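As you look at this complex, bear in mind that one protein chain is not there, while each of the others sits in place.
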Amino acid sequence: MKNILNYSYYPGCSLHASAQEYEASTRGLFKALKIGLHEVPDWFCCGATPAHNVDELLSLALCAKNLSLAENVAGDLAVACAACFSRLKTTQHRLIDNDAKRQQVEKAIDGPVPLGKKVKHLLEILARDYGLERLQSAVQKPLAGLKVACYYGCLLTRPPEVPELDDCEAPTIMEEVLKATGAEPVSWSHRMECCGANFTLSRPGVVLKLSGDILASAKAAGADCIMVACPLCHGNLDIRQGGIEQASGTRFDLPVFYITQLLALACGVSTERLGLESMIVSPMPLLREKSLL
Amino acid sequence: MHAAHKNHDFEPKIAAFVCTWCTYAGADLAGTSRMQYPPNVRVLKFPCTGRIDPVFILRAFQKGADGVLVSGCHPGDCHYMAGNFHARRRFAAFRQLLDFVGVDLNRLQFSWVSAAEGGKWVEVVTGLTERVRSMGPMREFKELELEEQWSGKVDTPELQEAYEAIS
Amino acid sequence: MKHSKMQLSAETMNLGFVKKVELLSGSSVRRCFQCGKCSAGCPMRSFMEHPPNRVVRLLQLGQYERVLAGRSIWYCASCETCSTRCPNKVDLAAIMDALRKLSWDAQGPSKESYVQLANRLFIENIRTYGRQYEMRLAAVFNVKSGQFLKDLMLGPKLITRGKLRMFHQKNRNIGEIEKIFSRIEEMRKNGEAP
Partner (left out) sequence: MSRIGVFVCHCGENISRTVDVERVAQAAARLPGVAYATDYKYMCSDPGQSLLKKAIAEHNLDGVVVAACSPRMHEKTFRKAAEATGLNPFVCEMANIREHCSWVHEDREEATAKAIDIVKLMAARVRRNRRLAAITVPVTKRALVIGGGIAGIQAALDIADAGHEVVLVEREPSIGGHMAQLSETFPTLDCSQCIMTPKMVDVANHPKITLHTYSEIEEVGGYIGNFQVTVRKKARSVDMAKCTGCGVCMAKCPQKKIPNAFDKDMGTRPAIYVPFPQAVPNTPVIDRENCTYFKSGKCGVCAKVCGPCAVDYTQQDELVTEQIGAIVVATGFDLYSIEPKPADSPIQGYGEFGYGTIPDVIDGMTFERLASASGPTGGKILRPSDGKEPKEVVFIQCVGSRAREKGISYCSKICCMYTAKHTMLYKHKVHDGQAYVFFMDARTPGKNYDEFWRRAIEEEEAVYIRGMVSRLYQKGDKVVVMGSDISVGIQVEIEADLVVLATAVQARKGADTLAQKLGISYDKYNFYSEAHAKLKPVECATAGIYLAGACQGPKDIPDTVSQASAAAAKVMTLFAKDQLEREPIVARVNERFCAACFACKKVCPYGAVEEKEIRDRQGNLIRVVASVNPGVCGGCGTCQATCPSKSVELDGYTDEQVMAMIEAL
């Protein structure tokens, strides 16, 4: 088997801003694993939730435009953000047997929609394309003793016909990837509950409640930290954690890692490239306690 | 009530191919209910619409019918489970064939009349009679002596196709 | 209207509107048999005045004004829980999208202005910059919503961690995004798109 994997890459807006640690650790990890990532030049925002919320056609057109830009870069399209992933896949799903809609979108972007371009979330690339066994053997510094709550959120599995990533109610892909690092996934109840990402700006109160429940559930299950695969989830669970603690009067102190951060750490990528210092809830005490630094 | 008898220039002859379980019984019901309809129809009874060979329809047109009605049970109600289903598929292919040989499809009607639908029988027969009457006598086809071709042999691609569509 | 009796008749049931929703969402409304499973799992239920199942019910009855007048549709988080678990595959998340679009097009008779404002700014951002420019988004939202102090504490923290960029990233091909927007507007004007 030829082991050189190469992907076109759609980072999405957050990875160039609030989720820069996700971007950094992704690049670091993929380099260590010798997986090629080639950023699609001049990609646009996928429209995220606000666009489809009020204007399906716009949302589809934005994603279609990105897909057609991605056509210029060889390889399946790697996507880091769960929301971008969901929007791009939704676009393909909605247009594949709806000629009328497809024609509208084609007209809007003045070109064909590449429905055949395979869109893959990083998780899928790591667990399936690269493979769990290889991942395991790439681990140099097992994260032994680290108890992690894997958080899927909404869009990695729902609705089942769109992401086609894993079982929509009982997914295991994150836990499997995590286990490859030697860390221990905890079993907890809120791994697929919604964090309220959409209301970060407009109704932070919503976020406090929903994300608060998630944090509480992870804490109750004995997790040391949370692992996410989406910058929006991260924003709520990490950036807002302080606010949630204040509002609820509970102390969580749960660092929220991106999946690539933990993997990169285990694979021996230099800690400078993990963006650990960008995290609002500092992971340093935990990592030191577990002797993982 | 049937409108008082009028003299029409032309009284068409309608042949009705019906199944015994549904439409024949429906026509009986029209009778027991003393409903009235034009006397132009001649009923030929079959066990099932599944028995009705498209050739019969062609022959009826040749032999003096100006309009043909084929009527059986509603889909799913066939006494023989699926006879009318096969008939439907057969006739779908057959209509194209008729069209091809130049029969105005308005002269041919397929319908579902159940044993409980005396009223519908009256409606269908009246409607078809009036329609065909307004179309005038069916000359073209009677004059064509297509008998050889229509003896049921599979020697036209259209008929072949029609049969293949049945399976 | 909230508590007024529903007077049902062929005229008062606006089924044309419901057809539009069905067309936009690609999901049947009639299929719903009011099991309430959607509402049971909706994370946003406690913020809505009509639970999701009732939104569908009101549509079944053609009572769309009651739906649009409330803030339920704007409080849906698009989490897809309802659509995933509905025994009849009523795609409620898509129906919510459709309702928001119709409400949006009708200049939002709904009460929920903050969510709408955030959406509007987000989309404007895309049109202007091609990508999200979080700093501007937050700043403008705060100004426009009058919530100057909101998240005040977060901003500096984010900036020091490099999470909020003072300057935006702009695409070289930014002209294309404007074209997409204007083509869609054109198509709508010509009635070629919903």
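We just call them A, B and C in the order they show up, numbering each chain from 1.
To be clear about the criterion, a residue touches a chain if its C-beta (ideal position, glycine included) is under 8 Å from a C-beta of that chain, and two chains touch if they have at least 3 such contacts.
Here the structure is a predicted model, which is why all the values come from computation and not from measurement.
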Open item on the list: Given the contact rule set out at the top, which of the displayed chains would the hidden chain touch in the full complex?
Closed with: A, B, C
Open item on the list: In the whole complex, not just what's shown, which of B:Asp53, B:Asp104 or B:Glu123 touches the removed chain?
Closed with: B:Asp53
Task: Residue among B:Ala27, B:Leu69, B:Leu98 or B:Met138 touching the omitted chain - done: B:Ala27
Task: Candidates A:Ser189, A:Thr250 or A:Ser270 - the one touching the absent chain - done: A:Ser189
Open item on the list: In the whole complex, not just what's shown, which of C:Leu15, C:Cys35 or C:Val140 touches the removed chain?
Closed with: C:Cys35
Open item on the list: In the complete complex, the non-displayed chain touches which residues of subunit A?
Closed with: 160, 167-170, 187, 189
- [ ] In the full complex, which bits of subunit B touch the chain not displayed? Write them out.
- [x] 2, 5, 13, 15, 24-25, 27-28, 30-32, 34-37, 39, 42-48, 50-54, 56, 59-60, 63-65, 78-83, 86-87, 90, 122, 152, 154, 163, 166-167
- [ ] State which residues belonging to subunit C touch the missing partner chain.
- [x] 31, 33-42, 45-46, 50-51, 53-54, 81, 85-89
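Operating definition for what follows: only the chains that are shown with their structure count from here on.
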TODO: Round to the nearest whole Å and give the separation of the Cα centres of subunit B and subunit C.
DONE: 56
Task: Chain centre separation in whole Å, for subunit B relative to subunit A (CA means) - done: 66
TODO: Indicate the whole-number Å distance between the mean C-alpha point of subunit A and the mean C-alpha point of subunit C.
DONE: 23
Open item on the list: Where in subunit B do residues touch two or more of the other chains?
Closed with: none
Task: subunit C to subunit A touching residues, read off their complex - done: 24, 26, 43-44, 46-47, 75, 77-81, 83-84, 91, 93, 97-98, 100-101, 104, 114-119, 122-123, 125-126, 130-132, 134, 137-138, 141, 145, 150-151, 154, 157-158, 161-165, 169, 171-173, 176-177, 179-181, 183-184, 187, 192-194
- [ ] Show which residues of subunit A lie in contact with subunit C when the two form their complex.
- [x] 13-14, 16-20, 42-45, 47-58, 61-62, 65, 94, 98, 104, 107-110, 154-155, 158-160, 168-169, 193-194, 196-199, 201-204, 206, 209-210, 239-240, 243, 277-280
